[in-house]
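Pasting a structure here, questions to come.
Note that this complex is displayed minus one protein chain, with the remaining chains in position.
Per-chain numbering from 1; labels A and B assigned in written order.
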Amino acid sequence: MRHLAPNRRAVLLALGASGLALAARAQGPVPQVSDAPAAEPRDTARRVPFHGPHQAGITTPRPENGLVASFDVVATSLDDLERMLRLLTDRARFLTEGGPVPDLDPALPPADSGLLGPVIQPDNLTITVALGASLFENRPWLAGLKPARLQRMAQFPNDALDPDLCHGDLSIQFCANHPDSTIHALRDIVKTLSEFLVLRWMVEGDVPPVLADARGATPSARNFLGFRDGSANPDSNDAALMDRIVWTTGPHEPGWAQGGSYQAVRIIRNMVERWDRTPLVEQERIFGRTKMSGAPLDNPDATEHHVPDYAADPEGRAIPHDAHIRLANPRDAESQRHLMLRRPFNYSRGVLPNGQLDQGLLFICYQADLEAGFIAVQNRLNGEPLEEYVKPVGGGYFFALPGVRDKADYLGRALVDAARRT
Amino acid sequence: MTDTHPPRTGLGLAVAAAAMLVVAGGGAFWYATQRNAAANPEAPADMTVSVGAETCDPRDITVPGGNRSFRIVNASDRPIEWEILDGVMVVAERENIAPGFRQTLTVQLAPGDYAITCGLLSNPRGTLHVTPSDEAAVAASEVTLRKFLGPLSEYRVYLVLQSAKAVKAAEALREAIAAGDLAAAQAAWKAARIPYRQIEPLASRMADLENAIDPNAVYLAGQEGDPGFTGYHRLEYGLFGQNSTDGLAPVADRLVADLTDLSARLKAVEIDPALLIGLPGAMAGQLATAHVPAGENRYAGNDLDELQASLDGIGKLTGLLRPVLAGVDPGLEGDIGAAQDKAERDLASLKQGDAWPAYDQVTDDRRQQLAGSLTALQTALDRMQPVIGIN
Partner (left out) sequence: MISPFLRSTALGLALAGPALAADPSLDLVGPLSDYKIFVAENTAQLVSDAEAFTAAIKAGDLDKAKALFAPTRTSYERVEPIAELFSDLDVSIDARADDYEKAEQDPGFTGFHRIEYGLWSEGSTQGLEGHADRLLADIRELDSRITALTFPPEVVVGGAAVLMEEVAATKISGEEDRYSRTDLWDFDANFEGAEKIYTLFRPLIADGEADFVAKVDGNFQAVREVLAKYETPEGGFVSYEELTDSDRNILSAKVNTLAEDLATLRGKLGLG
């Protein structure tokens, strides 16, 4: 039996008709409801270089829109895997660089979804491909090649993991200035790699743009709890810092993995209704920051970038010991080992069966060592008061492949070459 | 004339006379149509072919491709049929042209080499060479095939399924004959004819098989004694004319084999839209000019039952074509529907209770009426080709 979606078409047709009526009445270029919002040309033309020692989309400045899709990989041989990775590279290279869509005979399904019109604008799109631990399991031809810290995401005490939102053989993070660019890129990958990739789950999110100040600087974006998120993130422009915190190096990792990065993705539901009914004082003590400015509570008149002085507050009077920021980063010598680069987006996905909003944080972070980074930090956060308002429901751990150096290179070439040698 | 009518019925002369009237009437109607179309009553044909006792004159014909008309003059002393053949496929035909009479045949011809029959089946065939022409080229490029794909496919399904039924029914007939059960064999013979008559519009164009499956003694030099007298009517002659199954087993074997061959041939044949469009009109014409006036089942007399099957076969074709036609010429589509209903009604009016009477009980008037409505149906059907015909 054919299962049809509700007949929205009639509704759309009716809307279209009224839109036409409006247009007919309009004189001059007064924008109409149905007109596309006027874009800034500089946005869509911007391009993030695809080639480089590392993949883009990790230390690249975060644009407004982000999407993570997780797939199961159908590849029963190393040859399959190589074909998949080459094809994936070709598509990512084209989508991030932009260009005209091929014209096919109109009797055929079109080559492209057409979401972006006849010419794909790069729109700051980045496509970041990472591998899950399950890819290396049951594939003897990849034996011994799994990155040393890569593992299946284990349940933390506050987690309520939904199996339909967890794990995967391969993740792709899409980021771009506009949501249609991320969706377009995902649709392209789903279409062109259907033989190899079976979609498991997908979450899209965004971060609100904020007006820059006089110096051109912007504050950290707010999450759906209304707090600034990312104030203490390490400086992603500091290459030496990134080499230490983000990029995987060293003899304990397989040679092919040098220059990659561990990716942790968490889908963290926020109980926003309950949060909004929580006194402001309590909200701020849970985070350890003032809500409006983001300044740590030990100096509420400072900026969000103020470094809290925990040594001066040993009893946790200003910032409680179990405040989110104090647990996550105690600002001691030890915590330097646990730094990671966060890159989250807010998601909003309709309504839950209980009638509450399904909103939360698509948490994404990158680190050179998964265990020292996300896992260690999350273990410190276990039991924090914020847990009453958040519930991780999905995500997974992945290893972002090293970069594609040039036209002749492809994602994961070093892995494939290493597998051929063994 | 005397040796052309069935020997066992006194109706022969009267039937033949009625046939002439019908032919003349149909011819007059045809001329009127042509006059309206071409405003040139004197030049309806591109080529006149005179068919004598043993040959055609001319025997080798060359015409440019396109819509061509042939005036066939029967210069022999027997009724003749005239056919254009592409291999063993009948492209177009005129049947039962009485001695001294002429008929015109119009056909859309693609460039290529064809054969023509010349009177008796044993006479040497002539050739028809169709040369490329602008007209043929334009005709070839006019309309798309797409809307015919459904009807063509559906008709092929019909051919495959009905010819399979014809084989099965012939096998049942063969068994009854082998068992020597005359009554069962007579019933089986009548039943076996139905699926064949339904697909006859195309089956009859497999010239070689048609000559083995369905030859009529009247077209054979030796009549019932002719070695070429095989197939259904040979069995009919035995079962109903001689009231015996004796000696019929090999004839039935051959019929089963020929029908099996036919079934395979129909499955393999490539039908194009022009052929499909031409089939029902040609069949209606054949019924009007040959079967209805003269009767075909001289020994069994079950002609009415078979005429119903033939109308069903025509109805299958028009049912497929009318949807195509409706979008182009709804008036003609309505005319065809009305003409078909009229023919069906005229035939049904001959029923006595639930049963068909023997054909010799059908009066000349009633035959003439039925032939007239079939001619009208043919005329309506033949108007389809210029409206929706493509090549």
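Quick notes on this structure:
One rule holds for everything that comes next: a contact is a pair of C-beta atoms (placed from the backbone, for glycine too) under 8 Å apart; a residue touches a chain by one contact, two chains touch by 3 or more.
Predicted model only: the values in this text are computed from it and were never measured.
Of A:138, A:237 or A:354, it is A:138 that touches the chain left out of the display. Looking at A:43, A:80, A:180 or A:387, the residue that reaches the missing chain in the full complex is A:80. The chain not shown here is touched by just one of B:62, B:131, B:153 or B:242, and that residue is B:153. Think of the hidden chain as still there; on chain B it touches residues 144-146, 149-154, 156-157, 160-161, 270-272, 320, 323.
By the touch definition given at the top, chain A reaches the unshown chain through residues 1-3, 72, 74-77, 79-80, 83, 87, 90-91, 94, 101-109, 111-112, 138, 188, 190-192, 194-198.
As a convention for this text, only the chains that are shown with their structure count from here on.
Taking each chain's centre as the average of its CA atoms, chain A and chain B sit 76 Å apart.
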